[in-house]
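Here the complex is missing one protein chain, while the rest keep their positions.
And now, chain A:
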Amino acid sequence: MRAQAGMKLLTHNLLSSHVRGVGPRGFPLRIQATEIRVSPVDFNPDFVTRMIPKMEWAALVEAAESLGHLSELPRQLEEGYEKDEDFLRKVHHVLLEVEVVEGTLQCPESGRVFPISRGIPNMLLSDEEAAS
């Protein structure tokens, strides 16, 4: 049986809770993982370099740490990272190779829990729960 894929930390860094009333305080979602998978992905320095400016760096570090995969990521982005291959490889690992297969994502403001099963987060909210 093939191992299941999981949610990547790159995706987690873009997700926010949209429970009514939480606004920007719905980010970042707190990860509770019961099953994690580390799966190699071809290293592409150009892609990683492009993604770094789009990331909320502190949230990325926090998420990686909560999964026990901080992987020596610095807590602050340093200048000139584009040319630092070692650094880019670490970022690549954290963004694309660490996956949450089973677990939950929790809205930090409302406490609402979104399940992750078979690596797929379920972000559905009913009309009453969601922002208008």
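Here is the rule we use: contacts are C-beta pairs under 8 Å (C-beta built on N, C-alpha and C of every residue); 3 or more make two chains touch, one makes a residue touch a chain; residues count from 1.
One rule holds in what follows: contacts and distances are computed from a predicted model.
Visitor: Which of "Exoribonuclease phosphorolytic domain-containing protein", "tRNA (guanine(10)-N(2))-methyltransferase TRMT11", "Flowering locus T" or "Serine/threonine-protein phosphatase 2A 55 kDa regulatory subunit B" is the UniProt protein name of the chain not shown?
Guide: "tRNA (guanine(10)-N(2))-methyltransferase TRMT11"
Visitor: Write down which of A:38, A:58 or A:130 is the residue touching the left-out chain.
Guide: That would be A:130, which touches the missing chain.
Visitor: What chain A residues would touch the chain not displayed?
Guide: Interface with the chain not displayed, on the chain A side: 1-2, 5, 7-8, 10-11, 14-18, 24, 26-28, 41-42, 44, 46-47, 50, 54, 56, 115, 117-128, 130-131.
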